[in-house]
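Only a single protein chain was left out; the remaining protein chains are all shown in position.
So, chain A:
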Amino acid sequence: MASRAADFPVAGGAGAGFRFRLPPVGAVVPLVALLMAWQIACLTGLFPPQVLVPPSGVARALVDMTQSGELQRHVGDSLFRLTVGFAIGAVAGMAFGAVIALSRLAEAALSPLFMTLWQVPVIAFVPMMVMFLGIDEPFKLAVVAIAAFFPMALATFDGIRGVPRNWFEVAKVYRLRLPQLIRRILLPATVPAVLTGLRVSLTRAWVVLVAAELLAADSGIGQMMEMGRQLFQIDVVLAGVMVSGLIGFLLDRGARWVESRATRWRAA
């Protein structure tokens, strides 16, 4: 047995060795190249500064808005909406997904409607929602919640339906009671699918929120860009593009980190 112990992969390090690891600098190179090309395009006068502000100009706008606190206010407002709206949508989505996964009756009754609504771009609901909810906070929270709801419900449904029947047999053989079955088998078995759903719906909710703010809002990163456009402050618009992209990137990375931490038991 001692000889076998040698090829037992140490927990945490499992599988990591096979992946090609790009040094962190490597990912920065294309970004720097893009910024340089952008800067050169501006310096050569290929585009007039009213249309394309150089990266240096965007950087200056970012610094100014940070110093005045304007950027923080917009980002803060957007993240607040994301947090609240996402929490509502994700919880509702999980509950709905669980119900249609566990009840054949609910599935038969609700899934056609669900699947139809799921095909509608969330933005298409905006005009109607503005009429019902106005353009205040409830409207934006509702948009975010709807955006998070669908992928979350779908992921939860797939997660629960994907639990192998075999595992329920094992639970039956060991006489697990329903609460034990739920806590020890059903929940852990659906965690990977639900976490993937959370990541997908979180980034989706962010994109939809920024878009909704572009259309109708009095604050937030999207509204900041829209105001910049109206005032021909292209540097502000581009600063908004960069900040929303960065936030989306960080949300995805954060969710992936949580995902990999929570499912370390999976084969790498």
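Please note the rule applied: contacts are C-beta pairs under 8 Å (C-beta built on N, C-alpha and C of every residue); 3 or more make two chains touch, one makes a residue touch a chain; residues count from 1.
Definition applied: contacts and distances are computed from a predicted model.
Per the UniProt record, the absent chain's protein name among "Protein NirF", "Sulfur carrier protein", "Transketolase" or "ABC transporter ATP-binding protein" is "ABC transporter ATP-binding protein".
Of the candidate positions A:F47, A:F132 or A:Y174, contact with the hidden chain is made by A:Y174.
Although one chain is not displayed, chain A still touches it through residues 1, 4-5, 8-9, 11, 14, 166-167, 169-170, 172-177, 180, 184-185, 188-189, 191, 263, 265-267.
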